[in-house]
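What follows is a single structure, written as structure tokens, with notes after it.
One protein chain omitted, others in place.
Showing chain A:
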């Protein structure tokens, strides 16, 4: 099976969030994920893309197909911005806490929707969130 090349997309407006969802939908379908897993990954991507746009002031997303050591296919998505960064990561991952006007479930919820979640952030430099979901 040929794996499609990684795709990148800039996130600079609310419409781009919709484009990210479509990109992830295609990638998840290609990786052979079930409808539930597809929806989970798309929703997580939607949350993170909106965070990148709203809190990070815009950035970019990279969607790539990956295969783990046991030959299982998956999709890895990296969201990066050069925004203000997250001063307190633990607080940001707390349910119901929001620095904006949201429900405060986006970041913590996205973490539960995927298999691997990695958050790198530096105050004043920006934030990169990388998530991976494996097909079952």
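In the analysis below, a residue touches a chain if its C-beta (ideal position, glycine included) is under 8 Å from a C-beta of that chain, and two chains touch if they have at least 3 such contacts; residues count from 1.
Simple rule for what comes next: contacts and distances are computed from a predicted model.
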Absent chain per UniProt: "Cytochrome c oxidase subunit 1", "Tat (Twin-arginine translocation) pathway signal sequence", "sn-glycerol-3-phosphate transport system permease protein UgpA" or "STAS domain-containing protein"?
-> "STAS domain-containing protein"
Of the residues listed, A:46, A:80 or A:128, which one is in contact with the missing chain?
-> A:46
Positions on chain A where the hidden chain makes contact = 14, 18, 21, 25, 35-36, 38-40, 42-43, 46-47, 50, 95, 102-103, 105-106, 108-110, 112-113
